[in-house]
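Sharing a structure, written as structure tokens. Questions coming.
Omission of a single protein chain aside, the complex is shown with its protein chains in their original locations.
Moving on to subunit A:
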Amino acid sequence: MAVFPRRRQAIVIATVVGLALSATACGDDSGSGSGNGSSAECSAFEKYSGNDGKKVTIYASIRDTEADLLEQSWESFTDCTGIEIDYEGSGEFEAQLQVRVDGGNAPDIAFIPQPGLLATFANAGKLKAAPADTKASAEANYPADWLKYSTVNGTFYGAPLGSNVKSFVWYSPKTFQEKGYTVPKTWDELIALSNKIADSGEKPWCAGIESGDATGWPATDWLEDLMLRTQTPEVYDQWVTHQIPFNDPKVATALDKAGEILKSDKFVNAGFGPVKSISTTSFQEAGLPILDDKCYLHRQASFYANQWPQGTKVAEDGDVFAFYFPAVDPSKGEPVLAAGEFTVAFADRPEVQAVQNYLATPEYANSRAKLGNWVSGNRGADINNFSNPIDKLSVQILQDQSKVLRFDGSDLMPSAVGAGTLWRGMVDWINGKDTASVLSSVESSWK
């Protein structure tokens, strides 16, 4: 018995050392991934060759399952070229990217979802201009309007990656059929439908803008969508670049139009309570009452498809689906509010540019699309690769050349406004503050 404690100690030490050794061994192993894919499969990647064994770091806000799919989508690229992609997703992406760049620890590539933030880094001279191949590929596959968002002072910094369409209203096709409601094609029809549902004694709309430290953003989408619908796309561009003041009467018109729904106790907040409950309802659960027939309409982006509980059929003939948030006057064109990430680089080593070039191609878009749960505005992508009905609808809208595409305005504004006072302002607005004073307080914060 006397030796026992010592022996146990020895075992513990041996285990720890063993673990440490095997850990370092694992580390070495993954570091030397070399071109080992079959040659036929790899012929498509030949133009990226010559970077075997090099490492590229990517930093973005995409996490969990989405991140796994992302890593899967470039697997054949890394296998064939031997370039190792070290991907890291963070929930604190926006704040941490700034810290990392300031600290001299910038990632090689970042997927930035806010053109405003992209411009900040570009103006600070931190970003590298996109390589010529990326530019050519992007110009061939995306509308010029969209590429403006990653162009700062005439320099193009990166191609779009994923996208999502925000101008959607979620509804239950099943319930609509049962009750004889039809999908509205104009704003007036939408209001008429809302009134019809309200007259039957139920609230038509559900909404929620609580989102942790980003509380308020879903309401900014309403404002942007209605800016596009009540004003021209040109006015929208002036608004997001502060060429017209934030408290311009045109903005007030748009916000009041949103208020026709969001601030009407007759219309909201189905399944949750009065208007004010919008600000404490999380955006994730805001649309769920649709499943219990407690709510009929919920305006939210295409990515809301991921929020439905497992087993919910998201399709035109299923439990839930979305229709295009109608234009006030469809004859003047149908505006689409969208968002998405841009692939920008903080380094210009050949392997980094190879990755950047690859991610800009329709081939990559197809590779990612096949894995599901993704939307791309890349016009070279094959629509048949998008299996999910809502993704398909989004891609159709994005590829439709007749639609007027605009980026989420709050992501274009300086973060102090677009991710600060505007969010806070929308929360105050929902809580009863009047349109004029909300808009003036946002205006006063925009320097």
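Keep in mind that, in the parts below, a contact is a pair of C-beta atoms (placed from the backbone, for glycine too) under 8 Å apart; a residue touches a chain by one contact, two chains touch by 3 or more; residues count from 1.
Here, contacts and distances are computed from a predicted model.
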| item | value |
| --- | --- |
| Protein that the absent chain corresponds to, by UniProt name, given "Sugar ABC transporter permease", "Short-chain dehydrogenase", "YCII-related domain-containing protein" or "Sarcosine oxidase subunit beta" | "Sugar ABC transporter permease" |
| Hidden partner chain, touching residue among A:Gly53, A:Pro233 or A:Gly273 | A:Gly273 |
| Touch criterion as defined above, residue of A:Ser76, A:Gln98, A:Thr175 or A:Thr312 at the omitted chain | A:Gln98 |
| Sole residue of A:Cys42, A:Val240, A:Ile390 or A:Ala419 that reaches the chain not shown, by the stated touch rule | A:Ala419 |
| Touch with the omitted chain, as defined above, among A:Thr120, A:Thr134 or A:Asn247 | A:Thr120 |
| Interface with the unshown chain - residue positions in subunit A | 16, 19-20, 22-24, 26-27, 94-95, 98-99, 120, 124, 212-213, 215-216, 269, 271-274, 276-277, 279-280, 414-416, 419-420, 424, 427, 431, 441 |
